[in-house]
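What you see is the complex with one protein chain gone and the rest in place.
Labels for the chains are A, B and C, by order of writing; each one numbers its residues from 1.
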Amino acid sequence: MAGNTTGNLFKVTTFGSSHGTALGAVVDGCPAGLELSSEDIQRELDRRRPGTSKITTPRGETDQIELLSGIFQDKTDGTPITGVVYNKDADSSAYEPFRNKPRPGHGDYTWTAKYGFYDYRGGGRGSGRTTIGHVIGGAVAKKLLEQLNIRVVSHVTQVGDVKAQHVAYSNIEEYAGQNMVRCADQKAAKIMEDKILDAKEKGDSVGGVVETIAFGVPAGLGEPVFDKLDADLAKALMGIGAVKGVEIGFGFQLAESTASVTNDEYYLEEKQIKTTTNTSGGIVGGISNGMPIVTRMAVKPTPSISTIQKTVDLEKMEETEIQIKGRHDPCICPRVTPVAESAVAMVLADHLLRSGFINPRHI
Amino acid sequence: MAGNTTGNLFKVTTFGSSHGTALGAVVDGCPAGLELSSEDIQRELDRRRPGTSKITTPRGETDQIELLSGIFQDKTDGTPITGVVYNKDADSSAYEPFRNKPRPGHGDYTWTAKYGFYDYRGGGRGSGRTTIGHVIGGAVAKKLLEQLNIRVVSHVTQVGDVKAQHVAYSNIEEYAGQNMVRCADQKAAKIMEDKILDAKEKGDSVGGVVETIAFGVPAGLGEPVFDKLDADLAKALMGIGAVKGVEIGFGFQLAESTASVTNDEYYLEEKQIKTTTNTSGGIVGGISNGMPIVTRMAVKPTPSISTIQKTVDLEKMEETEIQIKGRHDPCICPRVTPVAESAVAMVLADHLLRSGFINPRHI
Amino acid sequence: MAGNTTGNLFKVTTFGSSHGTALGAVVDGCPAGLELSSEDIQRELDRRRPGTSKITTPRGETDQIELLSGIFQDKTDGTPITGVVYNKDADSSAYEPFRNKPRPGHGDYTWTAKYGFYDYRGGGRGSGRTTIGHVIGGAVAKKLLEQLNIRVVSHVTQVGDVKAQHVAYSNIEEYAGQNMVRCADQKAAKIMEDKILDAKEKGDSVGGVVETIAFGVPAGLGEPVFDKLDADLAKALMGIGAVKGVEIGFGFQLAESTASVTNDEYYLEEKQIKTTTNTSGGIVGGISNGMPIVTRMAVKPTPSISTIQKTVDLEKMEETEIQIKGRHDPCICPRVTPVAESAVAMVLADHLLRSGFINPRHI
Partner (left out) sequence: MAGNTTGNLFKVTTFGSSHGTALGAVVDGCPAGLELSSEDIQRELDRRRPGTSKITTPRGETDQIELLSGIFQDKTDGTPITGVVYNKDADSSAYEPFRNKPRPGHGDYTWTAKYGFYDYRGGGRGSGRTTIGHVIGGAVAKKLLEQLNIRVVSHVTQVGDVKAQHVAYSNIEEYAGQNMVRCADQKAAKIMEDKILDAKEKGDSVGGVVETIAFGVPAGLGEPVFDKLDADLAKALMGIGAVKGVEIGFGFQLAESTASVTNDEYYLEEKQIKTTTNTSGGIVGGISNGMPIVTRMAVKPTPSISTIQKTVDLEKMEETEIQIKGRHDPCICPRVTPVAESAVAMVLADHLLRSGFINPRHI
């Protein structure tokens, strides 16, 4: 129990479910004196909001943030910042058929196995809507990171078997913002879009890969041997629904290489120590080295599909079949990008405080 | 600071460095009444011990465990279990040349950036020897898991570009134990061995992949939304030195697939709910579903190689070169297998306690 | 930073300030399946609500609870329970004079020293109103304790120099409920009431002692050596605003005694092990022994008084004087009783889960 709080000094507690009254987050540990407005959070929530393009679910939620605490005269006051988003367009009727029939790929069965029963309406707290809490926490974290000129950017690098070409770091944010797939490689983006629409038409869904890069992170973040920066990033990213794999830097490619090829050698640039390559993704020995921090996560295809699927009736304890209608995302990757940024931003904010790069009392 | 403790209810704190007086671990939270002896821990330590084959470092350490507390009449007594291993064969001389010259791929520079100076002797606490603490904690965790007939098995599935063929779960432990590479695919093991010896000869090193499977884990483990079982496993595995990627189940393969192919459908087997496939690796929605839990981690090539490498002299702040002699592992994968088992076992022990599957007071 | 979460498995995070938008709490870790309604929480909030008698502040707050999450079909669903109370009658005007002039005895100065500035309106988060969060968490904890027939009762045993006579445990709750001072000794209650009204008339305030007793707590709660049950109770009670002392059992009286007098001897009652006396207050060696758990806390006089007081103008950094008008409690003890019950109930709920007396998954 009690797994809804993350972070040590920058502590975020989230709550709420897909069809409950509201969702939200309490952000504790943000220093006082940080300028913060509802708009700062709304901007990020709008990026994960559904119904914004033809490749996302049509569920019509405005996801308006309401700040309940933590702000005094437009600045954080050192006390918990609480943001709430009320559910407006929850339609539970579509879920009645699954009351006792767990949907393959969803948490319905595992949550029932744990809690004895389950909020079958839209996945309850197992729903992707719970990432509203992540984004609220991430929005505050990002504002804090801005103080140190740290920027976190996510983009889609793969959809199904379509892989994006490498794009210069400086262009990723801009280019990825120019298409609904949020892929910085415009050519690939178009192909990805077709792939997603094709899956949508078939009532199927497709997976992908989301890369998140943090620029401007100082060397010295991370607390070996257990709270290494890469370890905490891995936990934060793997904890996002539908994520089944995480890489730092070259990740699994390194398994195929030799050290003579992959060791990042050191050199000096304007008295700054840098590495000629960045196979480590900016983290060595669990501590940041000042280079860009690069993470990638594997996102599975959203399990809600309209083909008939085999499952078990938990009440009658007999095998049965279900067919999911509802409103779903044929590929969740685009909408997951702000969530990945939030997850990384929260980890960085926590470690910046733990390592003393930010005054925990006030800006 | 303070990142050397892991777990919430099964809490393991480790200490010690490569060339210090000793290394060890304090295991707090193990229920009383569990039969535990030094042998139980020594057995696991021997599996990670160096100098056991021609593909590991010749550093001659017996790694004898000494139990300082927590055992009363051959059983745990509910108080912290402390195990210590004294360093015997530390040879610091070989490291003098690197006093101010960080070795590429090692934590030398990042630790210095953080702590202001660095124990250059064998990597200090950044050394792989710190995993002695992991293995002590893991050995206690494994004994606890035995009570619930849960078994954790690691094996090497890839070395460089050599990938092992799939081996029946029931044979993995036995087969992997029959070769020094700890690969269950005997044919591949031989090729891997040659690959490692070839790298060793060249003064180079090679990476690989280690798969860890947990059998017999009950459905219901995991604490969404942040302390999901897969999230905690990802943190534990990514936190092991040299690991740069983690997968659960089909991991990155899922990114290329569609839900119609990858959704694990449910069926009944002797009144037990099972899934026809296990692409999820036994974890859905962050909670275990009763199927085998499957994880894989990407291990980078050990950075200590004998070729000349570029680095920076931190004292003179000028570029320079180094050549590493010392005693090293051309491929760390085989020795990492017990560490991976330990990391997974500790996470499972913690979650079994958190979810109430084990009486926290006494067995 | 980040000190607004308490508990390990029964985790309560509170937020909000005296004159902000709202106050509330997120309760994480409550098992699923517990019947819980807004009424269960409202009942407790009404007991701490202001304006209920002539010895409390006239601030007119209805303190209506709104549940945002965690309940499904009238039962807890294993996810975070969020309760919010909106401020309705905040009147900041009265506080303008103290914008830069810290009120003696209040946290104004210390909070400013920490956060750089301060929400001078009604004490901001330093206000007693923040205990609304404690009471929400306590209300959920009490419902959980009911499952094990554990009852927590607070009553006022001293106001100024007026001390209550001992009252049989079985009568405390009933008798204390019959007077506005919440003192079980009806005779003393009348004198206490006069003392409080006398102080009120003089624009002064008076302190007191609140005793909290937990009945039905099983033997075996507490986690030595640091998380002892009495240690956690001491932290929870000392953490309540205005509390400056905590005792367990005979407390400071024991300092004057000898062991031959104070040792609680064991005997058998219907095969149950009990102690002939209870000087230990139900906790020995940091672990409960099955006897009633008895705590007492010293409550200082509420610092808001109308006499002229010396202070310092933080802006001009010169000595000055202030006179507080506003609306205040001449003795906070009666209203603190439900807060003390909540603090104790939350600690017990957490330890019952930590010690495995409650299934953490579901009731």
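Convention: contacts are C-beta pairs under 8 Å (C-beta built on N, C-alpha and C of every residue); 3 or more make two chains touch, one makes a residue touch a chain.
Source: prediction; values computed, not measured.
Note that of B:R48, B:K114, B:H155 or B:H351, the residue touching the chain absent from this view is B:K114. The hidden chain makes contact, of the residues B:S37, B:S53, B:T79 or B:N278, with B:T79. Of the candidate positions C:P80, C:G126, C:P334 or C:P360, contact with the hidden chain is made by C:G126. When the missing chain is restored to the complex, the residue among C:I81, C:A139, C:V206 or C:I293 that touches it is C:V206.
Within the set A:K190, A:K274, A:K310 or A:R361, the residue that contacts the chain not displayed is A:R361.
Although one chain is hidden here, its contacts on subunit C can still be listed: residues 1-6, 14, 102, 104-111, 113-114, 125-126, 130, 133, 158, 160-161, 199, 202, 204-209, 219-228, 230-239, 241, 244-260, 262-268, 271, 273, 275-276, 279-281, 283-290, 298-305, 307, 309-312, 314, 317-319, 354-355. Within the entire complex, the positions of subunit A that touch the omitted partner chain are 8-9, 220, 354-356, 359-361. Those residues of subunit B that touch the chain absent from the view are 1-5, 7-11, 13-17, 20-24, 26, 28-33, 67-72, 77-82, 84, 111, 114-119, 124-125, 353, 360-362.
We adopt the following convention: only the chains that are shown with their structure count from here on.
The most centrally placed chain, judged by C-alpha centroids, is A. Those residues of subunit B in touch with two or more other chains are numbered 220, 354-355.
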